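Below you'll find the structure, written out as structure tokens, and then a few comments.
Every protein chain of the complex appears in place save one, which is left out.
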Amino acid sequence: MESKIGAGMTLTQEAAQRRVADIISAIPVVLTEYRCPLCARVFPGYSGLREHYEAEHAGAIAPIVVMLMLNGKGCEVLIEPHWTLKRTLQFRLGLTGTKHMCDKGVCGSCTVIMDGRPVLACQILTAECEGRDIQTIEGIAADPKWKPLIDAYCRWDAMQCGYCTTGFLVTAKALLDRNPNPTERECREALAGNICICGTYPRHSQAIIEAAAAMSGGGVDG
Amino acid sequence: MKAFNHTNAGTLGEASAALARGQASLIAGGTDLLGTLKDDILPLYPNNVVNIKSVPGLDYIREEDGELRIGALTRIADIAADGTVKAKYAALGQAAAAVASPNIREMGTIGGNISQLPRCWYFRKPGNRFNCIRKGGAECYAMTGDNRFHSVFGGRRPCATPCSLECPAGTDIPAYLARIRKGDWDGAAEIIMRVNPMPALTSRVCAHFCQNKCNHATTGDSVCISGVERALGDWILDNSERFYAPPTALTGKSAAVVGAGPAGLAAAFYLRRAGHAVTVIDAKEEAGGMLMYAIPAYRLPKDTVRRFTRALEGMGVAFRLGTRVGQDISPEELERTYDSVCYSTGTWKRPVVGIGGEELTVFGLDFLVEVKDWMDGKIGSQVLVTGGGNVAMDVAVTAKRLGAKSVTLVCLESRETMPASAEEIARAEEEGVVIMPSWGLSKVVQRGGAVAGMELKRCLSTHDENGTFRPSYDEGDKITVSAENVLMAIGQSVDLSFLDEKYKFQLSRRGLIEIDDNSMTSRRGIYAAGDAATGPGTVIRAIANGHRAADGMNTFLDCGAPPSGDEYGQSGALLMSDAQYNQAAVAMKLREVDVSQRRIDVEDSFTPTREEAALEARRCLTCSCYAVHPSDIAPALIALGAHIVTNRRTLGAEEFFTVRIPGGTALSVDEIVTEIRIPVPAAGAKSAFIKFAFRKSIDFPVVNCAVSVGTDSPRICLNAVAPTPYRALEAEDYIAGKPIDEATADAAGRAAVRNAAPFEATQYKIQLAKTMVKRALLKTVD
Partner (left out) sequence: MADLAGANGQREDFRVVGKHNLPGKLSYALATGIAKFGIDYVVPGMAHAKFLRSPYANARIRSVGTARARAVPGVLDIVTWEDEDVKKLGAGGFGPPAAYIDDTADMENAEVGVVVIAENEDICEEALRALDVDWEILPHVVDVLKGRQDAAPIARQRQDAPSMFAPPPSQPKRGNVSYAATVQGDLAQGFKEADHIVEYTLKLPAFLSGMPNPPASVAWWESDPYHGEGPDLHIEGAVQRRENVGMMYGVPPEKTVQTGLFQGGRYCDWGLRKSQEITPLLAKRVGRPVRCSNTREETFDFLMNERYMYLKVGFTNEGLITAVDDFSIADNGAYGSSSFGAANDQGYGPYYTLKCKNISQRMDVVDTNRGKMYLSGQHCPFNWDSGTMAIYLIAEKLGLDPIDVAKLNLHGPDSQDDTRPVPSFEACMEAGRELMGWQWHRSGERTLPDGRRHGASFRYQICPRHAFSGYECKL
């Protein structure tokens, strides 16, 4: 799962969109192997893993299988009950757009959308996500409908180091889902739970408002 | 975070049952719990996390039956956006909109928000680095450390403080010390007399176990509680007409108390206070029991005892002294004459030890009682005293002061576990008593029919692994101490010979009067208290037992409610510690008569002045939690008069918020909030909420305020200023009936902070609180 992005290469919006779509479709729907977290032994079926736990790791809490509905696609994950959704996204699904910054629910960098609500993946237990509709930054980036928002963010350079950017973008998308034409004040209030150490704040509202205009058929202006 | 099992509960019952099994935590929004678990801040980690979001039907907002009803799992964001809430329950809507950050509002539930843990960085340091009072530990680190975000109205105790817990009477020590700090001696007196009617006496004789457990004692001197108590006790006796006033309402019932020792006198006091006609009967010529006859005058002046018993007479307690039950009056006659009887006759009999030559030894208690006779010099030059408690110390010191050339004291206990109080041991050694701990009695050494000494054997331990008293000895390690008198002060036995066989009393195997939890004996309406029921014990325990018997008798006489179970009385009280002075490591010492001047009939020590006592009271740490309650929703609910419905009961919002270990709610382990109910506001009522935080979107308020006005009972509730939401009663009283304008809102703000007691670092919150009250009130006018 390495990134081949190196210095000198320019990534266009289209190339990025194709890449995230590939990342999402590469995630298998069902598990075909079940690896023991304690000794790395692999089992073809879940029951085998459970029996292994009872025999070799009695007293330890066995992993569970959860079926997630992620970016429009079902996917099974094998996780331990205490795993947050953020951890699952990174270590089971290769979705690293959702970031580990504070891990405390303060910075908003791990924002995902669940059942239409912008929520913090580091404060959600995977075991409680079965049947919930979850969208991550990758899902938004892969959706052509949201190209204007991604574009606006990039054109307004509403990012410096880029670490908090995906969190802001997801929150922004959730805002536009509910309020297709937000005022600047509404943008700022919706993003108030996203923290940026580089100080890009003034740019986000402008990018969102421009994207909103573009999406509702208005012209794109610099 | 560390691993746990996880359950998605399908029903409330399933969730509750999972919680009841223990070591389980309930998760709703998860925005408080997961941070708590990731940082592992609590001493115990759950084995099972129980999800309540999987229980359907707890997410709704609707008005019905004159109430707004909100399901406990309703998200804060939905409450903030709800039209009805915004229009009619403005304080709640504004509070919900102010909670934390937008994304947290989409996750957090109202049930979870009001159940969140306190906000204190010591409490929340990862790895339970500071096992503070709020977590069951012994210290509030914020009080002595960085407390800039903490309470401005004092702390609250999550449970009884160690000193109170150790006191057999459960005296609310921090509360009366707090009163003394404020100069409110009446208030202090009222608190201590709830459990102890004779502090002037106990302060002088009690072994003050409370001091052993004082949290100061780990690094310095414990608070000299006995010294402060003594100043208070003497002051109570000086103002006895106020504190021993006759009851205003009489019940028409009568009670007899047999035995005028501390248990009996305590029972008499509480019975008389309850309004009964009380008669105290005692075989001796003067009342007081051990207090009058056994404890030496240099520790407890007899006049002080007399002042107390006279005060009881002033209350209307009748005394029949020089009257022996079983001789001058029969127990049956007592039963016929009085509606209820309490036997508190103490332990005056000498116990048999079972060593050779025992008949040549003298009962130490007899010695004390008859000390006048002994003053004629019957005491020999070499005295051996056996026993390790205060009575033994009394015996040893009295013997020395009577002129014994040498006094040696032996006891089973080691130095550290001797039951005598530290001061008494120090006094004894100061006066030349030689103490030999960890020795047991083997046999009396006789010569020509007289005592020549005592053979001792090494005591290896006094208690076995289970904590049972079972001394073990090294029979091979023996020594002999020479002595002309051996005074045995190793305990006392109860003497119930005054009750003849016909008067049947259930006795325990140890020969003590058997009583139930209400202090009633096997005979209906007949009670017992003190050493007669428990075996030899301390004065304060006897007082506690006498009080309990009086309560039992009250109930029997249909005249009072049983005790509430709130042993330490003012559990909800906010107490403020003196943050500057409470670090002083050295305790007050009572002024004492110089060793060379000491006598047996004059008190050794002097009562501290009230100023000295007040200074010492400033050392009390209060052992309270000063962390604030951080919820924005809580004050809004209180302002709106909300009720919290759980799977067990319904409570008023104010009752819901309390200080526990470690939580801030009155919920029991398996109790779950299901609904919030707010009465539809009366016509003309308006509410508002306002919050001060360092950043508009952040997880906790610095000060917030919710108000409800426009009715004749306005409510003003501040939060993040105290361990529980703080209703500003003075401000409410002020603003009631007044129009709200700049001037009245300002005055209300001032009234709200009148009782504030901030730390130096939280002074700034006073201005904030005043302003928040003012602006919240003005907001209702906009």
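To keep things simple, chains are lettered A and B as they appear, and every chain counts its residues starting from 1.
Here is the rule we use: a contact is a pair of C-beta atoms (placed from the backbone, for glycine too) under 8 Å apart; a residue touches a chain by one contact, two chains touch by 3 or more.
All of these numbers come straight from a predicted model, not from anything done at the bench.
S.K.: One chain is left out of this view; which of A:27, A:49, A:62 or A:107 touches it in the full complex?
M.R.: Answer from the full complex: A:107 touches the omitted chain.
S.K.: Specify the residue from the set A:85, A:150 or A:174 that touches the hidden chain.
M.R.: A:150
S.K.: Consider the whole complex, including the chain that is not shown, and state which of A:27, A:49, A:70 or A:137 touches that chain.
M.R.: In the full complex, the listed residue that touches the missing chain is A:137.
S.K.: Given the contact definition stated above, which residue among A:164, A:187 or A:208 touches the chain not shown here?
M.R.: Reading the full complex, the residue touching the unseen chain is A:164.
S.K.: To test your reading of the contact rule: which positions on chain B touch the chain that is missing from view?
M.R.: 1-3, 38-39, 126-127, 129
S.K.: Where does chain A touch the missing chain, residue by residue?
M.R.: Chain A touches the chain not shown through residues 1-7, 9-13, 15-17, 19-20, 23, 37-40, 57, 60, 80, 82, 90-91, 94-103, 107, 109, 136-138, 141, 150-151, 153-157, 159-166, 169, 197-198, 222.
Note that only the chains that are shown with their structure count from here on.
S.K.: What's the distance between the Cα centroids of chain A and chain B, rounded to whole Å?
M.R.: Inter-chain centre distance comes to 53 Å.
S.K.: For chain B, which residues are in contact with chain A within the complex?
M.R.: Residues 1-6, 8, 27, 29-31, 34-35, 37-38, 49, 51, 53-54, 75, 77, 100-104, 106-107, 696-697, 699 of chain B touch chain A in their complex.
S.K.: In the complex, go through chain A and note every residue touching chain B.
M.R.: 60-61, 64, 80-82, 84, 103-106, 108, 111, 117-120, 122-125, 127-128, 171, 189-194
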